[in-house]
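In what follows, a single structure is set out as structure tokens and then discussed.
Excluded from the complex is one protein chain; the other protein chains are retained at their positions.
Let's look at subunit A:
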Amino acid sequence: LSGSGMSLSCPNHPGAHLVEDHRAGDVICPECGLVVGDRLVDVGTEWRSFSNERSGTDPSRVGAPENPLLGSSDLSTSIAVGFGSSEGDQSLANAQRKSMNNLDRQMTQAMSVIREMSERIHLAKSIQDQAARTFRDVLDTKVLKGKNSEAQAAACLYIACRKEGVPRTFKEICAVSRVSKKDIGKCFKLILKSLETNLEQITSADFMSRFCGNLDLPNMIQAAATRIAKKAVELDLVAGRSPISIAAAAIYMASQASATKKSAREIGEIAGAAEVTVKQTYRLLYPKAAQLFPEDFRFDTPIDQLPLS
């Protein structure tokens, strides 16, 4: 559908509805046959693919879709250097990299870093896009000028996870990134200040499914641990503790009361909390254990036989 046909009209028949001829690329007046517009750009597919051809990629469209916010706004070509690339390909890519705009280069570099990190923890494409958008906004404001670009990308990814409602702990982001938690934390605070966004506070429940899944704990224990953590916060037993530690201690208590017992060390490793922290927080929960468990919980080890620390 070319838009140019709308502004054209036949000089002899101004009111006539023009007809498009795709094969010749012409706009023709049906009354007199005059060719009113020619050389129309066809925006149909570049290749035709047939059902009996089984190929991995569908070549009907050549090239990736345009990424206006994130990538460069012009219609430039980027050279991709793959596995079987020759000398010529490499030199072409180098030449293009040298001549590319600094801002766009940083952007594409960050996008590749974000994609790499997201792949390792299996994050959805929407989170990657959100992180890239955040990075673009931050790049435009230049507040993170001096900071390590990997730290910036990691901070953007952390913010994206939190915004989408599936927060990842700083330690989890640290595990897939090369920067320290301190650097990510610094960049994170700077980004929040410059973008003036307010993020929701993290709660223990956000992490329950992931931690329990990694520990292969059944759903019942996960539900019990979620309830323990929620009740503990309501009863204010764990005053200054990080929600991660509370989640870890709740999982410890729930698993110790069930058939599948996990040690504090294992839970600490999965949650990113120290073993002593898990035990300390568990000690705070222990006195009120009876109130914390859900009513319908099936105890393999009764409450009075739970470990003391």
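One rule holds for everything that comes next: a residue touches a chain if its C-beta (ideal position, glycine included) is under 8 Å from a C-beta of that chain, and two chains touch if they have at least 3 such contacts; residues count from 1.
The rule is simple: contacts and distances are computed from a predicted model.
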item	value
Record-based protein name (UniProt) of the chain missing from this complex, from "TATA-box-binding protein", "Serine/threonine-protein phosphatase 2A 55 kDa regulatory subunit B", "Dihydropyrimidinase like 3" or "Large ribosomal subunit protein uL4m"	"TATA-box-binding protein"
Contact residue for the chain not shown (choose from A:239, A:290 or A:308)	A:239
Residue touching the undisplayed chain, where the options are A:152, A:169, A:222 or A:258	A:169
Absent-chain interface as seen on subunit A, which is shown	169-170, 185, 188-189, 192, 196, 198, 201-202, 236, 239-244
